[in-house]
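Sharing a structure below in structure tokens format, with a few things to ask.
Entry: chain A
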Amino acid sequence: MASLIARYPRLQSLLIVVIAAATIILALPLLGLTITDVFSIAIILIVVLALNFMAGYAGIPNFGMALFVYIGAFALAGVGTRVALALVELTSPGFIELLRSSYPLILGDSSSFEVFVRVAGDPMVNRIVTRKVESVIEASSILSLTLTLAVFGFAIIAGALTGVLASLAAVRLREDYLAIVLLAFSELMVSVVFDQTDALAGGPNGAWVVRPWPRVGALEGLAGLLGTIPDVLISLAVGLAVLAACFIYVERMANSPMGRMLRAMRDDDLTIRVYGRDVAVTRLKVMAIGAAMASIAGAIYATVYIQVKAADTYDRVTWTFVPWAMMILGGMANNWGAVLGGIIVYLGRKAIYYYAPAIASVISPILGVEASIAGDILRAQLPNILVGVLIILVLYLRPQGIIPEKPSKTLSRREIEAIT
Partner candidate 1 sequence: MVLPSPEFTIYSIAYGSSLALLCLGLTLTYMTAKVPNFAHGTLAILGSAITLILIDRVYYQFKGEPLYYSIYIVAPLVAFLIVGLTALIQYLLILKPLAKRGVGVIGLMIATLAFDVILVNMLTMALYLAPSAYFGKLIGQSLKGFDAGISILGVVTTFSRIVMPFVAVALAITLHLFLTRTKFGIAMRASIENPSLARTLGIDVDKVYMVSWFLAGGLAGVSGSFLSFIIESVKPAAGSLVIVSIFAGSILGGLGSIYGALIGGFLVGFMEPMTTITLQNTLTALLGKAVIITQYQRLFSLLVVIVVLLLAPQGLTGLNYRGIIGRARRVGGVG
Partner candidate 2 sequence: MVEYMLSVSNLNAGYGKFHIVFDASFNVAEREILTVVGPNGSGKSTLLKALFGLATIYSGSVIFKGSNITGYPPHVKARIGLAYLPQTDNVFAELSVRENIIMASYTLDENEARDRIEEVLSVYPILKQRLDYKAKSLSGGERQILALAMTLIRRPELIMLDEPTANLAPLIARDLIKKIVQLRDELKKTVILVEQNARAALEVGDKALLMVSGKIAYEGPAGALLKDVELGKRYLGLR
């Protein structure tokens, strides 16, 4: 069978199309997709585009994407909450004192500094204070705008810095070392440093964020006109806008001399050896830009999924592995492919989730397990297993993905020299 497929390339495309079509048909019952689904797709697509930029075009095996996405979420959960509290205290002094007197049991003997630590670090304080702060912030368009800028500013800068830091040790080395370092760094940051340190953003319990968007209701004058728009719609709009911007950026980048330089660097060991230093610098730039993009995605994601838990929500499978599957299925170094792959895998996972109880009701009598338990477990594990199988199948049957990379003219030596 395998050799048959190898012999007839047409058959490959046909198989892939059949698999894709089957996935979509299976997903049909889900056509009642909610707004949050569309939002989640937009966010994951930003991550996939960032990954495609780093791995597809530049050949950096980024096995640490989850960390960069989490950094964006941390910008809200760990930084935004505190900035919000500071903004409120600055504009209406005595707010912290008021909190202390309202909650003597919880906050009575905390210093102001401790309050700032605990607002993100202590689940109980976090719950109480973020809601109170949020009500003050959302009443003022200036405060919420300031918070938005601060949070996204932090997400971009911290994301870029983390991208550089994570890859620094192996940026001059071969891809396999780079992959190991990125995976190790991300894994330890997310599930050890952030997940084990309450003071950063609640540790394993996580922290609730202060939603930063300027409320339409708070924009004087417009209030009567539009009424209040649900937060998720604002997040969706921002997500789609950022997605579009990222798409255009990566697409233009890919077709610029820089993009061709990246591909030359990816395809040719010699380039790396001859232009070693420049390759390191270029890789770091790519890491910074790609990680910042992922970080923005994480920040927007946290405006809807407002409880941010490090290891629990920003796990390696969801935010590193699944984006890789999406990119490989769609076609590495092809942005349309990345988008298509992203949508297919997202819907496919949803569909499995949807059908899991049905499968469970069939197998549970055989195993002698309660159907509901089997259903829960299948829902949690089956989508991941199938994504794993999908990656291997695509690599075997059609390594170039659904929409392969467009062949580009190769870079002449003079051009490389001109760029570097």
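Throughout what follows, contacts are C-beta pairs under 8 Å (C-beta built on N, C-alpha and C of every residue); 3 or more make two chains touch, one makes a residue touch a chain; residues count from 1.
Candidates were picked such that all candidates are chains of the complex that A comes from, given by their letters.
Since we're looking at a predicted model, the values are computed, not measured.
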| item | value |
| --- | --- |
| Which of 1 or 2 touches chain A - same complex, any copy | 1 |
| Candidate 1 partner contacts - residues on chain A that touch it in the complex | 2, 6, 55, 59, 61, 63, 168-170, 173-177, 179-181, 183-185, 187-188, 191-193, 196, 316-317, 321, 324-325, 328, 367-369, 373-374, 377-378, 380-382, 384-385, 387-389, 391-392, 395-396, 399 |
